[in-house]
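The other protein chains are all here in position, but one chain of the complex has been omitted.
And now, chain A:
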Amino acid sequence: MSGYQGKKNIPRITSDRLLIKGAKIVNDDQSFCADIYMEDGVIKQIGENLIVPGGVKTIDAHGRMLMPGGIDVHTRFQMPDRGMTSADDFYQGTKAALAGGTTMIMDHVVPEPGVSLISAFEQWREWADSKSCCDYSLHVDITEWHRGIQEEMEMLVKDHGVNSFLVYLVYKDIFQLTDSQVYEVFSVIRDLGAIAQVHAENGDIVAEEQRRILEQGITGPEGHVLSRPEEVEAEAVNRSVTVANQTNCPLYVTKVMSKSAADVIAQARKKGTVVYGEPITASLGTDGSHYWSKNWAKAAAYVTSPPLSPDPTTPDYLNSLLSCGDLQVTGSAHCPFNTAQRAVGKDDFSLIPEGVNGTEERMSIIWDKCVVTGKMDENQFVAVTSTNAAKIYNMYPRKGRIAVGSDADLVLWDPEVTKIISAKSHNSTVEYNIFEGTEVRGGPLVVISQGKIVLEEGNLHATEGSGRYIARKPFPDYVYKRIKARSRLAELRGVPRGLYDGPVCEVSVTPKTMTPASSAKTSPAKQVNQPVRNLHQSGFSLSGAQIDDNIPRRNTQRIVAPPGGRANITSLG
């Protein structure tokens, strides 16, 4: 297969020049046959009869598909949780990713509440830079909200190449934000040109249900899914779509795990909302019936939030929505813990550390469930495994496309190969694989990352620390073109009226809004009453007398609605 037969045992391939001959190049828009030449980690030429320097290492693709390396938009390698760390660190995790054909990962920075976003971000950079085997980028999670956070977000966007922030609607009293806070975070995110990600589950209900289930004596992993029914996920998705619409902020729903949540996203898209849904390997490949396994350790290995749906038809449904474009990107939310770590929650399911594996299996599972079954073609496969992610996060066409000038992150795909997934052979360090025994058709034959061969003939040559941090700019066109057009249209205007000079009722001094009720957190709504009055008065003194009263009122379009965005507001007088 490769011209380097004699050297295949050299652990690190140093050649920076590579030619792939006779490949069927698959992008998200088309497939075509051509040769491809790369140098210094960048694709230099595509075409036939390329003129390349002599002695270049050559791979003969024999007409096999060559596609952009996968981008796993959601990983949590080396994630700290109550003094423990998730079992796969950046080395182990990215190695697993590469083994599955994924050449870039996007990890989540999770600052403990009270810790600065910047210092958490730098901590994650340090971990990843020293260990990552493939390119990576970082999302930053917003786990609390105050003014200082806003400034840090600005710095992250402007100086650190972060353009996506995740908020939690769940994990009450730890990460969870209120609706008002989410509204404010989304407003800031929109102004910065970033993407609002949301972990969508109703944390209040989950907390109540957890208590109820525990009171009933249900303490095993089945309690995890019983306390988080899929409705609770759908409700939170619906709510975050509402807030995003209201703030005209692009929304990205991480971990779409259930049919009803996916339906809410699909419906919102039909109404014109800028929203993206991310199913993960686990939700596309398995279901939540395993929570009832008699083997505690096995059942606990499936614990993640939102949970896998116990409805066994869910994966098929989500694969269908992924194929028709209602869901756009796929991640793995790879965050496995080993059994001893999980056993922290052996007497109480709410303490089980959450997260499943999936970074290695992602590409093959989607190929097997969607392409082999005829739900999608190879181009859509590229779209959902890399291109859409690159577009949303403003890395396109550097990533997610095979084109001259793009990064040489490529996968030579073998649609024929079959493999049985097993914890015995996987690259993760955990004892259980939630896809154990699943037979998948389709897998990577050769994986090229940064122009270097990292997988060939089943041998992985990953280099610890070679991964680069990929900085991302704000205002990705794919997302913000529509947002910008809408914010231009969505100006609201008051109705110019004469001052009301009739009688005014006396009111007692306890105005409706002054009652200082229990939540003294954020209600900036009231303080602004002060500047408002002034604005109003000055506005009126400028407008003068109502000379235009006889002019028909229709001629001014007072409110223009963005396409599908706001409610149907007409401008009758």
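Everything that follows uses one rule, which is that a contact is a pair of C-beta atoms (placed from the backbone, for glycine too) under 8 Å apart; a residue touches a chain by one contact, two chains touch by 3 or more; residues count from 1.
The criterion applied here is as follows: contacts and distances are computed from a predicted model.
This figure omits one chain of the complex; the name its UniProt record holds, of "Mitochondrial inner membrane protease subunit", "BRCA1-associated ATM activator 1 isoform X4", "Dihydropyrimidinase like 3" or "Adrenocorticotropic hormone receptor", is "Dihydropyrimidinase like 3". Checked against the hidden chain, the listed residues A:Thr75, A:Ser137, A:Asn202 or A:Gln380 yield one contact partner: A:Asn202. When the full complex is taken into account, the listed residue touching the unshown chain is A:Lys294, out of A:Arg147, A:Lys294 or A:Lys424. Screening A:Asp29, A:Glu122, A:Glu151 or A:Asp348 for touch with the missing chain picks out A:Asp348.
Although one chain is not displayed, chain A still touches it through residues 81-84, 112-113, 144, 172-174, 178-180, 183-184, 202, 204-205, 207-211, 213-220, 222-223, 225-226, 229-232, 234-235, 238-239, 242-243, 245-246, 258, 260, 289-290, 292-297, 299, 309-313, 338-341, 343-344, 346-348, 350-351, 492-500, 502-508, 510-513, 515-519, 521, 523-525, 528-529, 531-533, 535-536, 539, 546, 549, 553, 558-559, 566-573.
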